[in-house]
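A single protein chain has been omitted; all remaining protein chains appear in their positions.
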Amino acid sequence: MEFSSVDTMWVLIGAALVFFMQAGFAMVETGFTRAKNAGNIVMKNLMDFSIGTPTYWLVGFGIMFGTNNAINGLIGNFDFMVRGNYDDTFPTMALLIFQTVFCATAATIVSGAMAERTKFSAYCIYSFLISALVYPISGHWIWGGGWLGELGFHDFAGSTTVHMVGGVASLVGAAIVGPRIGKYSEKGESRAIPGHSLTLGALGVFILWFCWFGFNGASTVSMTGDNIVSASKIFVTTNLAAATAAVFTMFITWIRYKKPDVSMTLNGALAGLVAITAGCDAVSPFGAFIIGIVASFVIVFGIEFVDKVLKVDDPVGAIGVHGLAGAAGTILTGIFALPGSQEDPSLFGLAYGGGFKMVGIQALGVVAVAAWVAVTMGIVFTLIKKSKIGLRVAPAEEIAGMDITEHNIESSYADFMISTAVADSKFKDSEPVPSNVAIPVVNNSKPGAKMTKITIITNQNKLTRLHTALDSIGITGLTVTNVLGHGMQKGHTEYYRGTPVTIKLLPKVQIDIIVCKIPPQTVIDTIKKVLYTGNIGDGKIFVSDIENVVKVRTGEQGYDALQDNE
Amino acid sequence: MEFSSVDTMWVLIGAALVFFMQAGFAMVETGFTRAKNAGNIVMKNLMDFSIGTPTYWLVGFGIMFGTNNAINGLIGNFDFMVRGNYDDTFPTMALLIFQTVFCATAATIVSGAMAERTKFSAYCIYSFLISALVYPISGHWIWGGGWLGELGFHDFAGSTTVHMVGGVASLVGAAIVGPRIGKYSEKGESRAIPGHSLTLGALGVFILWFCWFGFNGASTVSMTGDNIVSASKIFVTTNLAAATAAVFTMFITWIRYKKPDVSMTLNGALAGLVAITAGCDAVSPFGAFIIGIVASFVIVFGIEFVDKVLKVDDPVGAIGVHGLAGAAGTILTGIFALPGSQEDPSLFGLAYGGGFKMVGIQALGVVAVAAWVAVTMGIVFTLIKKSKIGLRVAPAEEIAGMDITEHNIESSYADFMISTAVADSKFKDSEPVPSNVAIPVVNNSKPGAKMTKITIITNQNKLTRLHTALDSIGITGLTVTNVLGHGMQKGHTEYYRGTPVTIKLLPKVQIDIIVCKIPPQTVIDTIKKVLYTGNIGDGKIFVSDIENVVKVRTGEQGYDALQDNE
Partner (left out) sequence: MEFSSVDTMWVLIGAALVFFMQAGFAMVETGFTRAKNAGNIVMKNLMDFSIGTPTYWLVGFGIMFGTNNAINGLIGNFDFMVRGNYDDTFPTMALLIFQTVFCATAATIVSGAMAERTKFSAYCIYSFLISALVYPISGHWIWGGGWLGELGFHDFAGSTTVHMVGGVASLVGAAIVGPRIGKYSEKGESRAIPGHSLTLGALGVFILWFCWFGFNGASTVSMTGDNIVSASKIFVTTNLAAATAAVFTMFITWIRYKKPDVSMTLNGALAGLVAITAGCDAVSPFGAFIIGIVASFVIVFGIEFVDKVLKVDDPVGAIGVHGLAGAAGTILTGIFALPGSQEDPSLFGLAYGGGFKMVGIQALGVVAVAAWVAVTMGIVFTLIKKSKIGLRVAPAEEIAGMDITEHNIESSYADFMISTAVADSKFKDSEPVPSNVAIPVVNNSKPGAKMTKITIITNQNKLTRLHTALDSIGITGLTVTNVLGHGMQKGHTEYYRGTPVTIKLLPKVQIDIIVCKIPPQTVIDTIKKVLYTGNIGDGKIFVSDIENVVKVRTGEQGYDALQDNE
């Protein structure tokens, strides 16, 4: 058999890039959720791929691409361990790896929507079922020679086949598992639950965008003949739709929420990518531009709809990005497909005078696949929920965080700040505990002098000015602690992804000073001068008594111990 | 038309890699700046690419590569939406995407140099103008058939065309926007402002280095004939210059600063990459080695020069890396270009006996492009600064951080440490807040009464319930601190990678309350009801005396200062 070098290389490089999407999903999902679940979410991302790979090889691939059976239009022929041949221009193994990484993408989408409360064991089970059956069967309809593909349904790289399958499974799963504790108020108002690293979330989006060039571009599965032109155009349409969707999402959020929303704009870029995936080969760059614009509206209003109307809690926006933008992109392909872009010349976009034939087939495909996934995954999630395994962790586990309860990780960032917390009790070094060193002891020369502790709680941005002012009156010793707090100022309202956030506890700094020589009133007056604006949130000052102070280096106590500080 | 499979594939893979540089820039820029601006900087990185993509498609590409006009040497022909044909060996769409990602690289460089104080709206505007006009016009001179290219100016992959354009725009922009608050002392001494994640910064550098193989390697835009050899050599020269520059930067910093400086060495690697970009095809590996060494001196002394002599505040070193190393690399190409490496056989490096002809042309190109960018961007930045929009945020916004002021993000790491801060006030679980918490509140107080501080140390997952319960008895002011501690519960044993972990100090929260009107015993009873389970680890309550409290906003003291809290 004579295979094509360039076609095979193109498919393999594409497979590597689509694999790397797992890293992108892992970063997006962990960045947009809370630190207490960080280890759990990366573990889920790792395991859906790791479980999906052997599953798809053993079972799924045959169901999707196997051809020799009676009900070929609905389900492929079982081909245990992929022993058949499926292509002439490149080896079957190249097709297998390429399709494996696509299958894993569908499975991994669900982990984000159901994050922070879904049991790990339940997750493993339904990931297995998506890879083994749900994805391969609807995949067979479209790409495996099944009835939808025969009808002329056009889903080039998988807006429906991959993304909407993941998105619909997300919707059903997130609805059945229920919202996270605290997501909706008693009145049913949605509350934002900010994630723990916007930077990792953004990194994930950049990784996904990068990999999408493989996802869409390599879906030509060829780099010869017309596919040279096709692949080049796909790179342009894919990139243009993503960029345009990001720009328009930014503007929409700027208008709706008064400020450009970072995380929604990141979702907007992904929505553009998902939406262009179905028709990236069939539309013009101008078509991609329009699809990008539509995707931006779909994502902003779609995420708000899911969150506020359906009241389905989707921590990362997966339902909007993959489900809604996937469906929209598939249908838009029926509107913007260029004449001559389809095998059947009667099929082309409504916008070019193609009438409702193609757009109808596209809509039919969307509905059929959505129904298939909703029903099957609805059954799967319900069965898991009712079984001994259960779909959701206990409330106390959810509050404590899934890292500790599901994986025995005290924290995914255990060492982050306190780097000596786990160290050696038998520690020996060149500075041993001085057992026989004479420590100078100086008696307090003014035993009657009262010492006072002054504690200030105020906003972080006042710290430097306060420090400088205290310095100017002779106080140079102080201790600063990051705290959360509020007094009168009971949180302020802001918008996060269109949802009002009431953060009851605000970040503050606590500054502790001990004074003796300098009169406390002088210190308090100075602090007040620096902090006063007349607005709520100026801060409070607490005064209390200190019995003694010891300076370790000199052994001085009381008044003397403080003389370098004030 | 018969295109080349391998040439097209090479260009497309290169385009994907150069796109991924955006992730590298985002990580470098956010890692080397402060946490309070993390969301803002990734948003800028996202938007320069997203704005640049449609802009370059609509306008910029035509200006850079369009050929049919009268002043062809200075500016290309406008080609709205890129409808012309520009190459014979691969589709125009492949050229478009490849050039789009190069254009975006030039634009994104500026965001780092002007980080932490430049308005987001201003950023969007000048990013648009760089992509639409500034970059395409000087790009036309060099790569689009313009006068510099005709002269024999050699800038293979863009040390000048891309990097120096970004670097000069950075210098002009950073100078006009002015240094960050606190960057220079009153005496004008430079102060370091460390970033918030050296690890993300390093990740960014590794990503950039990886992508540079696409940036330089795929700039052959061909993988046939002599370009096979050329591309292979480019991989070697690119890598060798980067590695050598990193090694020498390390040694220089080791000598100058006594210890090997990590962030400067990371910059050194990037400087080597920028410097080799102009001549990566024309010099030998040995030439690349020398260029890497020169780049290391340029970066260390260049960054110090910009920082201490010019007193231009460049948080990430972009002016040095892209501007100075870009200029140096372009000129060094005139010194180390091998005989026969240029179309015009009379052009080759000074070091090989080529005289000053080539190095003179290289220097001319550097000066011309630098002047073009300095003048046009100087005008752009000045106009924005004088307009209603403004170039810089207000001092108070800068100190508060641009995440909150520009994007309404409380923190890009909102959840990082205190994972229960935003949780449910209607929280229901198997341990509900005791409904019999209706403890009679007796006003034992009057102005001048005793004030008491109550400190609770307990598990983090009790925070929300405690907060709710305290609220219900009228206490709304409190301060929360993350602490490590243990009392009776001397750590518990868990397994980490099969090893028992004894964490002696467990994460806890400390809650401080000051009461006056409400009797301390009432508060203590309430706390006990909420925290009590009968298990070890329920927590402790500490009671101490407070002499006075001052509310800064109102000047109230003692009893009065606490009335909104209780």
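For clarity, chains are labelled A and B in written order, and residue numbers in each chain start from 1.
Keep this in mind: a contact is a pair of C-beta atoms (placed from the backbone, for glycine too) under 8 Å apart; a residue touches a chain by one contact, two chains touch by 3 or more.
Owing to the predicted nature of the structure, the values given are computational and were not obtained by experimental measurement.
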item	value
Contact partner of the left-out chain, one of B:Ala275, B:Val380 or B:Ile399	B:Ile399
Hidden-chain contact residue, picked from the options B:Ala15, B:Ile51, B:Ile75 or B:Met264	B:Met264
Touch criterion as defined above, residue of A:Ile71, A:Val309 or A:Val552 at the omitted chain	A:Val552
Hidden partner chain, residues of chain A it touches	3-6, 8-9, 12-13, 15-16, 19-20, 22-23, 26-27, 30, 38-40, 42-43, 45-47, 49-54, 57, 81-82, 90-94, 96-97, 100, 120, 197, 200, 203, 406-431, 433-435, 437, 439, 453, 460-461, 463-465, 467-468, 476-482, 509, 514, 520-521, 524-525, 528-529, 532-534, 543-553, 555, 561, 564-565
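Simple rule for what comes next: only the chains that are shown with their structure count from here on.
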item	value
Between chain A and chain B, centroid-to-centroid distance (C-alpha), Å	19
